[in-house]
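Worksheet for the structure shown next.
One chain of protein is taken out of this complex; the other chains stay put.
Right after this comes subunit A.
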């Protein structure tokens, strides 16, 4: 049930909507469940999920196994250093602030901002305007930013340059690698 993003005076109401769900939950199912699992030890909901997934021949053995699928200490025998290697970076991103570089065409220096500090696009754009002393135009889904020479863009996880504001806020902060304020008409 994807609604088109509605911008009302520059506010992305859907982005600020209260929802139950982890950041980035608009991303493909598999990724979400991996990141959800990786932070927690066994929880009842997870046990449910896994039991319902198990298929015929394996589940025969599972019937004899202890009922709760809680993780047993030290099993499988993989050192925590290895186990944590694939979870750790997510943890760092979530916990310790999310600094990305911001550059502006014509400016000699890059700046760094912590995306976690902002809760919405208007807040972020406001901060950028103050940092670089410029004004951003009006955003519309069809035309992008109108009314100024400056266009905020960002590089996402896939290395593509995107227009700031096109995707929901949570998706943006989990995929934004760096920001760039472009100058001049398209």
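Operating definition for what follows: contacts are C-beta pairs under 8 Å (C-beta built on N, C-alpha and C of every residue); 3 or more make two chains touch, one makes a residue touch a chain; residues count from 1.
We adopt the following convention: contacts and distances are computed from a predicted model.
In the listed set "Large ribosomal subunit protein uL4m", "Exportin-2", "Palmitoyltransferase" or "Transport inhibitor response 1-like protein", the entry agreeing with the UniProt name of the missing subunit chain is "Transport inhibitor response 1-like protein". Panel shows subunit A; residues 34, 37, 50, 54, 57-58, 60-62, 64-65, 69, 71-83, 85-86, 89, 99-101, 103, 110, 159, 177-178 of it touch the chain omitted from the view.
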